[in-house]
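Quick one: the structure is below, and I'll ask about it shortly.
The complex appears here without one of its protein chains, the remainder shown in place.
Up next is chain A:
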Amino acid sequence: MKTPAFAKGGSRSLDRLLPLILLPVALIALGPVVRLLLEGIGFGDGLTSAHLATVLSRPSTGTALLHSLITAGGGTVLSVLIGASFAFLVALTDIRGKGALVFCLMVPMMIPPQITALAWMQMAGPSSTLLKVLGLAPPLGSPQPLHSPGGIILLLGIQHASLVFLTLRAGLRMIPADLVEAARMSGAGSLRVWAQTVLPLSMPSLIAGGAMAFVTALGNFGILAMLGIPAGYATLPTLIYQRLVGMGPSVLPEVAVLSLLIGAVAILGILVSRYVLSRKGFGLVGLSGNPLALSLGRGRGAVEILLWGFIFVILGLPLFALLATSLIPAYGVPLTFASATFDAWKEVLFIQPGTRRAYGNSLMLATSAAAILLVISLPLAWLMERRANRLSRLLDALIDLPYALPGVVLSIACILTFLNLPFTDMTLYGTIWIILLAYLARFFVVMLRPIQASIAQLDPAMEEAAASVGARLSRRLRDIVLPLAAPSAAAGAILVFLTAVNELTVSALLWSSGTETLGVVIYNLEDSGETVMASALAMSIVLLIVMLMGLVQAGAKRFPKGVIPWQS
C-alpha cells in the first residue's frame, strides 16, 4: 500500500470552483441582450411603452421593416435556389471534384459582406476597371446597377447560399439508403425517386436552411450599407446605423426599439428553423448512406462546366474586378500593363496610419477574442457535457442568441450595457474594450460548439481511467481532455479569428477614432471615394482569409465531424 489512505482536503476544490465560470459567461454573453429587452419596456425612466409607441408608429420604421423583409426574403429565395441546386448535384450525382467545388462555394460565406459588395461594385457600373479593360463599361454617368433592391437581393442570395447548401447536404445524408432503394426496386427512375422520395424527405432541411439564410440576411449590415445607403434604400440595420451615427447616444432608447424589432423578426426565423428541425426525425430510421448515386452520363461534363462557370461568376469575376481596381493608380484610370501599380497596396499596408492601425486593432481583437474564448470554452464545454445542470443547459440553449441575432442588435445591446458601467462612473463606450466584449459575446458559440462536439465524442472512460489512477480534475482536464480536444479547439480558434478579423456589423456601431477595425476602414474608405485603396485593403484581407481557410482545410482529417463549417 503505497498510496496514503484517502488524502482529504482541497481535492474537490476545482470541482466546486469550475461551475462558477458559468456566471461571468452568462453575464457577458446574455447580459447585453437582457439589458436591451429591459430598455424596450423603458428601463431607467420607469416602466413605459412610450418609446415603443412613438418609434413603431413612425412611417420610416414601417418602410425600413418592409425593405428589410423584401431584401431578406428575396435573398433567401435566391439562396435556396443556388444552395439547393448545388446540394442536390453534389450529394446525389457522380460529378467530379466535389471537394474543390464545395470549398469554393464556401468562400463567399467567409468573405466579409462589405468586401463582397465592394468586389461586385467593381465588376458592374460605369467605373468598373474590369469592364473598362474589356471595353464593356457603360457610359459615365449611368447608375451603378447594384445600388438597388435587386442588387442587394442578388448579393444576399449569393452570400448565404452556402448556409442552405450545408443544411440540406447534412439532411440528405440522413435519408436512409434503403428507402431510396425500395423506391427504385418498385421501378421508379432516378428523377422520379428524386421528385417523389428525396425531395419531400429533404424538405425540413431545406426550410431550416432557408430560415437560417433569412435570419443572416436580415442582419447582413455590410451589403445593406454598401449598396442600400447610396441608393437611399433604408433597411432596419442601416436605419439604426444612420440614426446613431448622426445623432449620437441620445437616440439610444429609440434605436433600441428598432433593434428589438429586427431582433424579434430574427427570433421568429430562428424559432421556425428550430421547430422544423426538431420535427425532422420523423420516422427516418434505417441505415443512412449515399441515398442516390445518380449517374449523369454524357451530361456530366456539361453540368460540371455549368457549376464551375457559376462559381467563376460569383467568386472569380468579382475578385478579379477587385484585384483590377486595387492595381490602378487612381479611380477611373484604365488598367493597362503600363498603368498597373502596387501603390495602393503599399499605401494601405505600410503608409496610411489609419489602415495600419485598423490592421493592428482587428488582429489584436481577433487574437484576443480567440485566445480568451479558447481558455474559457474548454472548461465550459466540459462542464456542459459532463456536469450538466439546469443553469448550464439554459446557457447552452441561449448562447446561440448573440451570434444568431443581427449584429446591430448586439451592438446596441452592448452600448446600452457598457455606456455606464454598473456601479461606477466609467464607460467603455468609445474604447476598444467594448468591441472586445461584444466579440466575446458574439463568437462564443463559434468556439464552444466544436469543442463541445469533440468532448461529446470523447469516451468518458478516458477521464474515468485517469481519475481511477489518481489524477484530479485539473490534471485530467490538462492531460486528457485538452490534448484530445485540441484539434477542434484550434479549428474553433481559427474560425473565431477568421470571423472576427473581418467583422463590420458590430464594430460599425462601436468604433470611435483610434479603435477602427478593418471592416470599418474598408467601409469608410469606400464611403469617402477612396475605392482603390479600399480594394487593395479588401484584397489583402481576402488573401489572408483564403490562407487561413486552407490551413484549416489541411488539418481537416484531425477534426471531429461537424467542426469545420464548410464541411458537414
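Here is the rule we use: a residue touches a chain if its C-beta (ideal position, glycine included) is under 8 Å from a C-beta of that chain, and two chains touch if they have at least 3 such contacts; residues count from 1.
In this text, contacts and distances are computed from a predicted model.
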{"item": "Identity of the absent chain, which is to be given by its UniProt protein name, from \"ABC transporter ATP-binding protein\", \"Acyl-CoA dehydrogenase family protein\", \"Cytochrome C\" or \"Rhamnogalacturonan lyase domain-containing protein\"", "value": "\"ABC transporter ATP-binding protein\""}
{"item": "Touching the absent chain when the full complex is considered, from A:L52, A:A369, A:L484 or A:V520", "value": "A:L484"}
{"item": "Residues from chain A at the interface with the omitted partner, ascending", "value": "1-3, 5-8, 11-12, 15, 459, 461-462, 464-472, 475, 479-480, 483-484"}
